[in-house]
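With one protein chain held back, the other chains of the complex are shown just where they sit.
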Amino acid sequence: MLTTELIRLLAFLVGIIAFAAGNAAYLVYAERKGAAFFQRRTGPKEVGPQGLLQPLADGIKLMTKQLLVPEGVDPILFKIAPIMLMVPAVMSFVAIPFSEQLTARHIDLGLLMIFAFASVNVLGLLIGGWGSANKYAIIASARVVSQNVAYEIPMLLTAITLVMATNTMNLNEIVAQQGGGFWNWNLIRLTWAASPLTPVAFLIFFTCMLCETNRAPFDMAEAESELVAGTFTEYPGMGFGVFFMGEYANIVIGASLVTVLFLGGWQSPLPFLPNSVVWFLMKMYAIIFTVIWIRWTYPRIQFYKLLNLSWKILIPISLFNLILTAGWLKVF
Amino acid sequence: MTLEVVDKSLETFVLNLGPQHPATHGVLRVKLTMDGEYIVHAEPVLGYIHRMHEKMGENRTWAQYMPNTARMDYLAALSYNHGYAAAVERAMGIEVPERAEYIRCITVELNRIASHLLWFGAFVLDLGGFTPLLYAFDDREQILDLLEAITGARLTFCYFRFGGLYNDIDDDFITGTRAFIKRLRSRMPMYHDLVTNNIILIKRLKEIGPISQEMARRYGATGPVLRGSGVNFDVRKHEPYSVYPEFDFDIPVYSEGDSMARYMVRMDEIEQSMRIVEQGLDKLPEGPIMAEKVPKILKPPKGDYYCAVEAARGSFGIRLVSDGTNTPYRLKLRSPTFSNLSLFSEACHGMIMADALALMGTLDLVIPEIDR
Partner (left out) sequence: MPYFSEIYTGTRSLFVGLGITLKEFFKKSVTLQYPHEHLEMPPRFRGHIELIKDTESGMAKCVCCGMCQKTCPSKCISLTGEKREGVKGKVLTSYILDFTTCSLCGMCVESCKFGAITFSKDYNLASTRRSDYVFDLLKRLEGKK
C-alpha cells in the first residue's frame, strides 16, 4: 500500500510540474496571440506552424543569455527571489481538484493552504526588488507590498463568506456541493445556502485575484512605461524567465481557484452530461482568456487610487456581504 | 526656470528619467529629486538631439532650407513647411493662388489629425493601455497613404514651395479623403467609449496636473496646453493667415486646466479639423497651383520678418532676418514645445511620478522640435 501511494504521489508530482511548466510556457504564447487579435494584427507566426514553437525559441534565447549578477547586489537575496516566486505557486497545485479522482491530496484546509502560499509570493517580489540595489526596483517592490497586502483582505473576506455558506474548506467538497446543473454553481445559487450578493462577491474575488498576481490594470510591479521593468529591471536571461513563469503559474492557480469556488469546478453545466476534467479545464481557460482580455483593454491605475479602491470600496462591500450572509444563514 | 533650493531636512534621492526611457518621447532627460514617491524638484536637461538647424539656415539658400523645416517636428511637418513658406512669401511679397492655399490648408489639417491620433495612441500607451495605439495607427496609416499618393513622402513632407505647391492633387485624393473622413467620424465614438469614458482613465486624468491660466501665460505656453487652461487663443482665428477666414470652425476651450481638459481639447480638435477638410474639399477652386513670377534665385529685401502659424503643438513662429543675399542672415525658429516644456518644472512639484508622466504626456512633447 505504501508503494502504490508513493507511485501515485510521484505521478502527481511529475504531472503537476509538467502542467505548471507547460502552462507557463504556452500561456505566454496565448497572451501574445490574444494581444495580437485584440489589436487586429497577427501574433507570432513564423516559428513553427502558426508560431506554436515560439515559446521554445524564447526559452532557448533566455537560457543562452549570461546570468549576470550586478555589482553591489546582495548575492543571496538576488538569487533566491525568483525561486521564492515560483515554488509556492507550483506547490499550491497539490490541493486543487482537477476532477473527482484527479486530486493530489484531499486537504481539509485546502483553501487556507492556498492563501498562505499566495502571501509568500509577495515576499519573493520584495526580496527581488531590494536585492537588486536599483532605485527603480526598490520603488516598485515597495508599491507591490502595499498593493498585495491591501488586496488580500477583500479576497479573504469573500472567501470567508463562501466558507460560511459551504461549511468546509476542503476544495473537493466545495465542488461536490455544486452538483446538478449550472444553476447550482455558487455564482448564481439562489437556494437558502448563499446570499443574493454572491455575483458581487465573484467580481470582488476576481479583481483581487488580478491584483495578487500583479496583472494589468494593477501591474505596479512591472509598470513598463514608468519604471522600465520595475522589480525585474536587473534580472538577466533566465532569472527574468523564472519570474515570468512564476507569474503565469500564479495566474493559473488564481483562475482555478475562481473556477472551483464560484463556477463549479469539474461539474458539468447540464445534469445529463458526465462530470470530467474537461469542464474544469474549459472553465479555467475561459477565466484566463478574460484575464488576458482585461489586460489589453484598460490603462493602468495610479498607485494611491488603487489603494483607495481597495480600502474604500472593496472592503466595505465585502464586509457588508459578510454580515448579510451571516444574517441570511441565520434566518433561513 | 528658477533653481529652487531643496529643503535639506528631507531625505531625497536623485532619479534620472534618463535620455533612454519609454515614456519620454524622444531623448529628454529629466533630473528628478524625489522624496520617496513625491517629486520635489524636476529639471529637464535638453540638447541631446541638437542638430543646429538654425545655423544650417545661414548656410543654405532660401529654397534649400525647406527640407530642414520638415525635420524639426516630424509628426506635423506640413505646418512647419507652411510657416516657412508663408514667412518668405511675406518677405518677397509673393501672392499664392487660391487653389494652392486651399490645398495647403487641407493637407495641413490632415497632418494635424495624424499628429493628434499619434499623440492619442502614445499617451494612452504611457498610461498603460496598449490597444488604442494600434487602433489609432490604423487610421493614421490611411492619412499617410493619402498624403503619400500626392507628395511622395510619408513623414517628412517637402511639399510646399514659395508661391504654391510642388504638384497638384488628383481626384483619387479627393474621393479618398472623403471616404477617410466618413470612416474616422464613425470610429470616434468608439475611441470615446473605449478610452475617454473609461473610469480608470477618468481617475487617472481628472484634477491631475493642474496648470492655471496665469502659469500658462507666464511661461508662454500655446496650443492645446493654453486652450486647456481656459485661454481662447488660436493663431488661425486671432491672427489669420492663408484662407482660414473662409472656413467655419470652432476652437475648443476648456477651463479646468487639468490633464483631462488638455486631452479633450485635442480630441475636439480632431473633429474640428475634419470639418475644415470637408469644407475645403467642397470649396476647392480650379486654377494654377504655383504663382507666376517667382524668381529662380530668391533675394528678399533687407529686413526683419516674422510669421506665426498654428502647428499641432502650438504657435510655431519663424523670424527671418534677410540682408538681401540669397542665404538668410539669421533664421530663428520659435518652437511651441520648448515653451510648453518650461512649465513642467513648476507644475510637477509635489506630484507622484505616475501623475507627472501623465502631465508630460498631455504636454505633447516632440523632443527634436525642442532641440532643433
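Here are some notes:
Letters A and B mark the chains in the order given here, with residues in each chain numbered from 1 onward.
Just so we're on the same page, contacts are C-beta pairs under 8 Å (C-beta built on N, C-alpha and C of every residue); 3 or more make two chains touch, one makes a residue touch a chain.
Predicted, not measured: the structure shown is a model, and the values here were computed from it.
When the full complex is taken into account, the listed residue touching the unshown chain is B:64, out of B:20, B:64 or B:213. Among B:37, B:58, B:98 or B:138, only B:138 touches the chain left out of the display.
Only one of the listed residues, B:175, B:197 or B:232, touches the absent chain: B:197.
Set against the missing chain, the residues B:79, B:151 or B:335 yield one that touches it, B:151.
Listed by residue number, the positions of subunit A touching the unshown chain are 36-42, 293-294, 296-298, 313.
Residues of subunit B that touch the chain left out of the display are 60, 63-68, 71, 131, 135, 138, 148-153, 156, 158, 166-167, 190, 193-194, 197-200.
Here, only the chains that are shown with their structure count from here on.
Averaging C-alpha coordinates per chain places the centre of subunit A 44 Å away from that of subunit B. Listing the residues of subunit A that touch subunit B in their complex gives 35, 38-41, 135-136, 139, 216-217, 219, 223-226, 228, 296-305.
Subunit B meets subunit A in the complex at residues 13, 15, 21-23, 37, 124-131, 134-135, 138, 194-195, 198, 200-201, 203-204, 352-355, 357.
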